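With one protein chain held back, the other chains of the complex are shown just where they sit.
In order of appearance the chains are A and B, and numbering begins at 1 in each one.
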Amino acid sequence: MSVKTGQHRQERIDRGIRIRSDGIYALMSWRELSYLTVPRLALIVGMLVLPLVLPGMYWQRVVSIACIYALLAISFDFLAHFVGLVCLGGAFFVGTGGYLAAILNTSFGLPPLVTIPLASILGAALCTLLLLPCLPLRGVYFAIVSLMYPLFAMRVIEALNILGGTDGILGIDSFSSRWVEQYTVIGAVLLFLFGTRRLVNMDIGLVLRGVKDNDQAIRASGMNITRYKTLAVFIASAMGCMGGAILVHIYMWSGISQFALDFSILPIAATVIGGSGTLAGAVIGCLILVPISELLRDFGTLRIVFYAVILMGFIVFRSEGLLVYGQRKYHQFQRWTRL
Amino acid sequence: MEILIYGTINSAALALYALGFAMVYGVSRLPNFAHGALFVLSGFMTWYFLNSLELNYFISIILTLIATGVIGALIYQFILIRIRGMEISEIMATYAMGLAILEGLRWGGFKGMTYTLPAFISGSVDVFGVSVDYQRLLVVVIGGAVVGLLWLFTHYTRMGLALRGMAQDERAALMLGIDSDRMALVAMAFGSSLAALAAICLLPLGNIVVEAGYNVLILAIAVCIVGGLGSWMGAVLAAFLIGFAQILTVVYLGAHFQMVVALLAIIVTLIIRPSGLFGRQKELEERV
Partner (left out) sequence: MKIKELRSLVVLLVAFFMILPAGPAAAEKPIVIGAPLSTAFLYGWAAERGMKLAVDEINAKGGVKVKGAMRPFSVVVIDTRDLEPGVPVSDALLAVEKLILDKKADFIIGGPVRSEAALAAMPLLSKYKKVSILTTGVLTPAYHATVEKEYDKFKYCFRIHGEAKNLVGEIFANFDELKELYKFNNLFIISQDVSHARGAANLVKDIATKKGWNVTGLEIYPTGASDFSMGLLKAKNTQAEIINIWMDMPESAILLKQWYDLKIPALPFGSTLAAAEQPGFWKATDGKGEYTLCNVVNAGNAPSEATPWTMKFYNAYTQKWGVEPEGLGSSSSYMAVYVLKDAIERAGGLDSVKVVTELEKTDVMGVYGRLRFNPKSHQVIPATDPKEGAVGSILQWQAGKRVVVYPKSIATGSIQLPPWMKK
């Protein structure tokens, strides 16, 4: 993006400190180290401290819900920008994880801290199995199928009246205390965020990104694309299922409305606004959107119109998102140079 | 006999829902997730012209068709043109727009179940011993007319041929001097008007509610996938397939499973023949 004005143009170059903190040179001094670690530490410490500083239980609950949405957003971002699969049905993961956790808790009596990981893994296996038919396909098909699945699941449960039907499953245990509840979910978010970031920079991550950019090249290298896509979907759905399992334990209830469209759409909006392609952007987007959504509750339906319009605006005009913009400003600067 | 007649009616309804979506996708590869929203919006517009402005029914219909077409064109020109080609963004932007329109209508006071459009003709008639009401017969007639006119339009008029060329092969069309953006604009306007037409024919059967927007979208997508994204004739054929499947399910299995049929059809299609009945996207045939 350069603008010619007379004999000058704008150019964007990396900041000095960025180059100085590349690789092993980061250990040179505290300044370089802090340049690299401060943003990450700010996020981690900020999130860990959040439950302690918020006024009142209501806002703490809002943060828990935001973190559940954040798990979904990370999974969406991971699939969309690192594997090329647009998943419009995050609600399916939430519902599956939620129901599994509910069943494990009420029928087998397992405590919440056991049902959550168990439900995530079992749920991920189930979701991946169900999404398997459309993994070999490209383009917009995965998006549509994943959009349909939650609706399908809702109808099936309604029609067959299984799993509590439209009443849902009640009587699920809650967490032993407020703090356990919040730190579980915040811990999960931080774990998955940084874990996924590490994943996409390893070899497997490279293959996944190759699948997104040029799958024929991956195929030509003799690697089975479907296998890698399956792995990616497994990881993403594990995150979603964990979100669902935690939700069920917070509210002590599980029902077909866990497959609601809201769980699919809000993570997407958060990713777009927060910065697509950077997993942390998804988390930040959620932390912004959910509280704003709550604050706007007084406006009733207008709040949905509001965030749909904002989402549209961001997609069309500022599709890079907040975090990408922030990163750019942090790492680079613009200046005028002579031609 | 009843199955035949009501199956045809159901199929005609599905075809009307799906044609708008199929047209837009076929010409410009743009999945218009605001289709359902435009459907509901045009219903409320007709209601407004009819009841608040007290215009003649026929004039209200014509005005709505034109207005919805214009809205579609504006949406394309100001929003979609900037993100054309980026699939993820297109889907999300059109979905967000649909959401904004639907929730905006709800906030604007269009809630409750008392908004309806009057039927064109009231009463019923016996066809081969089965009683059918006039409005439903009209749906079949209008549906057939639309398909027929669409066929004629795309085979014998310049604009129609240009649209068809665009749908078949974008590069070749560009080489022949057909402007891709202009064609996409026209397709979007047409698609929106088709959505409005569907609304006008089908909404008098019941009432206008915002929730119908989501249902219409799902049905339109289901029909288009089964028929092959991008093929208009495929959409019509798929409408018949799904329409009859639904009616047969209701009669023999139980009304319970009606909606499941549509969703099942999509999944089966994707497993067996991903490009749908008449899909021309041969790349999909090559599984990755």
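Structure notes:
Here, a contact is a pair of C-beta atoms (placed from the backbone, for glycine too) under 8 Å apart; a residue touches a chain by one contact, two chains touch by 3 or more.
Model, not experiment: these values are computed from the prediction.
Which of A:170, A:191, A:206 or A:292 touches the hidden chain is settled by the complete complex: it is A:170. For the options B:135, B:193, B:231 or B:275, the residue in contact with the chain missing from this view is B:135. One of B:50, B:83, B:140 or B:209 touches the chain omitted from the figure, and that residue is B:209. Taking the complete complex into account, residues 56-58, 61-62, 65, 155, 158-159, 161, 165-168, 170, 174, 247, 251-253, 255-258, 260-263, 294, 297, 300-301 of chain A touch the chain not shown. Not every partner is drawn; the one left out touches chain B at residues 2-3, 6, 9-10, 13, 106, 111-116, 118-119, 122-124, 130-136, 205-207, 209, 211-212, 214-215, 246-247, 250-251, 254-260.
As a working rule, only the chains that are shown with their structure count from here on.
Contact residues on chain B toward chain A in their complex (touch as defined above): 31, 79, 82-83, 86-89, 91-93, 95-97, 99-100, 103-104, 106-107, 214, 218, 221-222, 225, 229, 256-257, 259-260, 263, 266-267, 270-271, 274, 281, 283-284, 287-288.
Those residues of chain A whose C-beta lies close enough to touch chain B in the complex are 80, 86, 88, 133-134, 136-141, 143-145, 148, 151-152, 155-156, 159, 215, 219, 225-226, 261, 265, 268-269, 272, 300-302, 304-305, 308-309, 311-312, 315-317, 319.
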